[in-house]
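Sharing a structure with you now.
With one protein chain removed, the remaining protein chains of the complex are shown where they sit.
On to chain A.
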């Protein structure tokens, strides 16, 4: 169900941007989502299509790309990828079920992911935000900034 909040955030953000730029029609929105949030694409699109009605995004489509984070331990300098901590993430998912913490708040990643080399939680995660990568308006495409 968290997908509905995410969809609302995406829509609000683009509606504000369109208003600031005096645009009256958006064709496509491309967003990037951290893969470790395990957001359900079908629910996100259903929420987007429901909430966009009556807005400048009414005729727009949503494209989602998943981005795998890269981790860097600030304690020992080790860099590692998602596969190396998948076991830890799966344990958290098993404990919490559908509303597991990183699904709701991806910024919590360092609290749940330890460096495989030294065990520190002082881990920098990038990228971890839900970001709008591109918005297409009347045949033009631009970066969201």
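Heads up, the rule we're going with is that a residue touches a chain if its C-beta (ideal position, glycine included) is under 8 Å from a C-beta of that chain, and two chains touch if they have at least 3 such contacts; residues count from 1.
Note that contacts and distances are computed from a predicted model.
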*According to its UniProt record, what is the protein name of the omitted chain, chosen from "Cation:proton antiporter", "ABC transporter permease", "ATP-binding protein" or "Acetyl-CoA acetyltransferase"?*
"ATP-binding protein"
*Where does chain A touch the missing chain, residue by residue?*
1-2, 4-6, 8-10, 12-14, 16-17, 31, 47, 74, 96, 99, 101, 104-111, 121-125, 128-132, 135, 144-145
